[in-house]
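Beneath this line is the structure, given in structure tokens, with notes to follow.
Just one protein chain is left out here, and the rest sit where they should.
Letters A and B mark the chains in the order given here, with residues in each chain numbered from 1 onward.
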Amino acid sequence: MGKKLRIYLPFVNAGLQEVSTYRANWIFYILGDIMACFVSFFVWEAVFISTGGETFMGFARSDMVVYIFMSFLTGQIIGSGGTYDIGEEVKDGSIAMRMIKPISYNSTFLFQEIGNKIMEIGIIFVPLVAGVEIYRFAVTGSLKFDILRFLLYLVCCVFAYAINFCFNICFGFTAFIFKNLWGSNMLKNTIVGFLSGSIIPIAFLPGVLKDILTYLPFSSLSYTPVMVYMGMYSGWEMLFFIGLQIFWAIIFWCLSKVIWKCVIKRLSIQGG
Amino acid sequence: MIYVENLRKEFKKTIKEPGIKGSLKSFFKPKKEIIAAVKDISFEVNEGEILGFIGPNGAGKSTVIKMLTGILSPTSGSCSINGKNPQKDRKQYVKEIGVVFGQRTQLWWDLPLTETYTVLKEIYEVDDSRFKKRMEFLNEVLELDGFIKSPVRTLSLGQRMRADIAASLLHSPKVLFLDEPTIGLDVVVKDSIRKAIAKINAEENTTVILTTHDLEDIETLSKRIVMIDKGSKVFDGKIADLKEKYGQMRELAFVSSDENALDILSYAEKFGLEGDDLFAESDGASFKVRFNSSIVPVSDMLSYTLSKINVKDINVKDADIEEIIRRLYKEGVQNG
Partner (left out) sequence: MFREIKRALKMHRIFIVQELKRFMEYKGDFITGAIGLLLAQLCSIIFISVIFSQIPTLVGWSFNEVMFIYGFSLIPKAIDHLFFDNLWAVGHFIVRKGDFDKYLTRPINPLFHVMAEKFQVDAFGELVMGIILLSCSLPSLDIEYSFMKILLTVVVVIFASFIYTGIKIGTSAIAFWTKRSGNIIFMFYMVNDFVKYPIDIYNNVVRSVLTYIIPFAFTSYFPALYFITGENPLFNIGMTIVVSIVVMTIGVLIWNRGIKAYESAGS
């Protein structure tokens, strides 16, 4: 196992260097993305001013801030560029080259991305979590940070990343159908963003919709980790939702294997 | 027609120190270095001439072409083409030139080739009747008929190059700039492109400035070459003169019955040849020797060799232009 993993180390390293080379570039993109968080922040501030109350559908004002920024952060941590990169390779046909390499395509991709993640998390994770907790401390007057919940959150993130990674690989192969990568990717991100609760907390949605979204795989992506972080779930609930995450992770892992097999078949029949 | 005087182009280059500290340092206080890509080059080109512009990679060929076509502004010096300054009268000027960059295309990638020509017709304000005539002419010279209705992305490299040359000629320019027009093409296609260029030059008296790596382009097309190296001009004149001046190199190839025959011979000591004037390489029993025949006559070389070893076969070769140029490049490196 150790030896097997070692051949992937160069990919982790490449991922690390990728981010450090384009560091300035990447920070600008994060700043652009984080604008949307601040918009939500101010909208919710206005909502709480308008209601005059301390809670909105069970969320306190400080909860809302934690929710917005932690959803964003979780989205970044579990984000996976598989769709786009695989799509590009499908489009220009270089995907065929992957078949002649002696190592698993998905794994090389995974390890390169882990390299990226280490760098990205190093840059944004600590300041954002610290910022959120300091805000929460300033507003509520007590330290809400719980190390056990935080560790569980990280575990949830790992499962969420696994789901997202496999899902994106599956979606990446739709480039055989959709040629407009920018368009289909945005379409996917919008739908996933909504279904995963990163725009509106799923708890705020009306009855049936709420129930459906709770059990769909998308809530496992960012909603479950964030709710765990915020301590919104009781012990049994937590166990149930993490179980659900594992269930979906397995499903999508199998699905990505099946699709990869189909792709190989298709490539060997039609050529790159 | 074309006058280039002391043309110079300098680029600022940021020097990055390694490591994170270096990146931070160069972010706040970038260290700049000025590099002259083109150093005070002057030359003239007459109307209707085909000028070959050659030099090794990074010599500054493309930079000169880009200044002549108005893409880059020179740091100092001037160029005027047909009485116009490429930078000052850009809009008027570019109507009189056609430009082809071999590694890039100006064709509309996703659309049939004809669409590119209809758009270019509008961009260059070519009127309908002239456009029709022009297309007929270009069709004939460049044989576009077979693929003019196909989307550009489906064309082969050779077809694309022909289409690109046609696009650059649509507005009947007086000067045509071709930057590596035969790059990556096979021998047959290269030949057809050369013929087309020669034909356009002959029929319309179009002045052509051509950069290339393939010296056959130059040998078949142009009588005159300008060679640059490290940004400076190292030769300007007829190809015949070039051969005259530097073409004293001869190559003798021997096949001997002795193994390692070359070891027995000592040309350098015998004739006092050194440096670039002598080059020898051996491959078992056969070996080659290249030498400057203005210092040592071929006959002396031969008789010396024959007196020392048993020779089964002899072959005498003229130095080809490629050899001359390789020699010149080398000289440039040494002097520069």
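Throughout what follows, contacts are C-beta pairs under 8 Å (C-beta built on N, C-alpha and C of every residue); 3 or more make two chains touch, one makes a residue touch a chain.
The structure displayed is predicted, hence computed values, not measured ones.
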Of B:F11, B:F137 or B:F279, the residue in touch with the unshown chain = B:F11
Missing-chain contact, candidates B:L7, B:V94, B:I148 or B:L265, resolves to B:V94
Could you tell which one of B:E5, B:E115, B:D214 or B:D258 touches the chain left off the display?
-> B:E115
Subunit A positions in touch with the non-displayed chain are 24-26, 28-29, 31-33, 35-36, 38-39, 42-43, 45-47, 49-51, 56-57, 178-180, 182-184, 186-187, 190-191, 193-194, 199-200, 204-205
Residues belonging to subunit B that touch the chain removed from view = 11, 57-63, 66, 69-73, 90-92, 94-95, 97, 99, 101, 103-104, 106, 108, 110-111, 115, 119, 122-125, 151
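FYI, only the chains that are shown with their structure count from here on.
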Mind checking the centre-to-centre distance between subunit A and subunit B? Centres are C-alpha means, answer in whole Å.
-> 52
